[in-house]
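Just one protein chain is left out here, and the rest sit where they should.
Labels run A and B following the written order; every chain starts at residue 1.
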Amino acid sequence: MDTSFFHQMLSDSQVLTVPWSIDYFSVVVGVLTGALFACDRKLDIIGTVVLGLLTGYGGGIIRDVLMQDHGVYFTSHPDLIVICIAICAFVFYFRGLFRHLDATVFFADALSVGLFALAGASKAYACEQGVVLSIILGAITAVGGGAVRDICVGETPGIFKQSNFYAVAGLGGSLAFVALAYAGAPLPIAGVACVFAVVFLRYWSVYYDWKTRSEADLTPHVARGVGKVKRVVSGVFLHGGDATAAQKRSLRRVLWRRRDDE
Amino acid sequence: MDTSFFHQMLSDSQVLTVPWSIDYFSVVVGVLTGALFACDRKLDIIGTVVLGLLTGYGGGIIRDVLMQDHGVYFTSHPDLIVICIAICAFVFYFRGLFRHLDATVFFADALSVGLFALAGASKAYACEQGVVLSIILGAITAVGGGAVRDICVGETPGIFKQSNFYAVAGLGGSLAFVALAYAGAPLPIAGVACVFAVVFLRYWSVYYDWKTRSEADLTPHVARGVGKVKRVVSGVFLHGGDATAAQKRSLRRVLWRRRDDE
Partner (left out) sequence: MDTSFFHQMLSDSQVLTVPWSIDYFSVVVGVLTGALFACDRKLDIIGTVVLGLLTGYGGGIIRDVLMQDHGVYFTSHPDLIVICIAICAFVFYFRGLFRHLDATVFFADALSVGLFALAGASKAYACEQGVVLSIILGAITAVGGGAVRDICVGETPGIFKQSNFYAVAGLGGSLAFVALAYAGAPLPIAGVACVFAVVFLRYWSVYYDWKTRSEADLTPHVARGVGKVKRVVSGVFLHGGDATAAQKRSLRRVLWRRRDDE
């Protein structure tokens, strides 16, 4: 690994130069998970390569297309593309090797999402896109590739459905980076915080089985709350004029927190 | 609302400055319909926010990506993104409130499609993209967001299938704006015509149940017509040489419109 990374960690430069080896690692892991997904769906070698590349590069492509004119990462590293195609072909022909590596792939994937969130948020930050866009572009870079992959085989992306934290983890890491960066922390520290936030959120959500909810209607709760407030208010302003003795007592109980029970 | 809008209506400036409040309104309504769609499909909070943003911004993003180098609307208004995310979260947690607002949502949606068509066509017009592209980019901005939303959950977009006018309405409004603008009408008037065209086309198509057709094969009709022409032509040029007396009479009847029946 480049020693200038650690050197920079001690300076307070405001453009984070992530060593190329880290970027390469996250793309390669993304490509690997995409290729395994394609093998699982019984696609052929073309589908495996395309889904692999889409998963690895998709998030970055969306970020770069939305930012316009700051260059597309995909087109600027042809050597990485060749490596990724070779990896896809390897996965396609030696899928058997990955059968017992689920835990390793899971951890590498979490790390790669963290590094993607960092790459997205730091590029947006360096291009001065502001707080909101930096967070969003970081999250898009982190999980956009997986969403594009799912859409390409006609499925609703997993991150849109009830599931363990994945997009939430990407968003959390992106948020951590941007918050620390705008608070004036040295960027390398913000970057490490980002990766740690993603990996731990992802890991904990699977360990404790935290899930996002697919249904959540707070209307009845709030309606009850509003109804109670309405009764109280009307009670106060109408001086309880049309309230029965029982209602008045209940009203007093609510207003003074059951002081008359004492 | 900005009074400069009405002021501009009386001048003949050739760049239409739509007040930001109108742009905001159309994006917010688009986001609202997208979030309701996501709740209907039982997506989680991430899916609701993403589908909401895609529906509200999708058409504009496609337009801006196709035009290159004129800026992406999505990235230039971070405050609007925050509002939209808040709306998506509100819809997600208080979906019960929208259960009886179908008619309101329908009308707001029609209005929002009209405003999107205006935004798309007027930006393309201001960037001097020509008649054809202005119309197409207007229509894409109007209904592209909804199409992207449908594709993202693995469905064929509703506008591609037999349905009440929706894309047709967007296209009609876009056409109205571009036709009036190139005919030299003041842009504010063209803009109002565009919105009215969309809202009325959409409303009438639902009221009278006008639908696009999913099957339409005119070949048999035309084949009959061509056969008739062929018989007539061969009759004339062959001087009826190989025609029977009955055929000649029928031929004469066709050519002179049954004059010999008189």
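The rule is simple: a contact is a pair of C-beta atoms (placed from the backbone, for glycine too) under 8 Å apart; a residue touches a chain by one contact, two chains touch by 3 or more.
Remember, predicted model here, so these are calculated numbers, not experimental data.
Trainee: Decide which residue listed in A:Val65, A:Leu101, A:Ile189 or A:Val233 touches the omitted chain of the complex.
Mentor: Touching the chain that is not displayed is residue A:Val65.
Trainee: In the full complex, which of B:Lys42, B:Lys161 or B:Arg224 touches the chain missing from this view?
Mentor: The single option touching the absent chain is B:Lys161.
Trainee: Taking the entire complex into account, which one of A:Tyr24, A:Phe74 or A:Phe107 touches the absent chain?
Mentor: Going through A:Tyr24, A:Phe74 or A:Phe107 one by one, A:Phe74 is the residue touching the chain not shown.
Trainee: Hey, which chain A residues sit against the chain that's not shown?
Mentor: 38, 41-47, 50-51, 61, 64-65, 68-69, 71-72, 74-75, 78-79, 81-82, 92-97, 151-154
Trainee: What does the interface between chain B and the hidden chain look like in terms of residue numbers?
Mentor: So the residues of chain B touching the missing chain come out as 65-69, 129-133, 136, 147, 151, 154-157, 159-163, 167-168, 171, 212-220, 222.
We take it that only the chains that are shown with their structure count from here on.
Trainee: If you average the Cα atoms of chain A and of chain B to get two centres, how far apart are those centres in Å?
Mentor: 34
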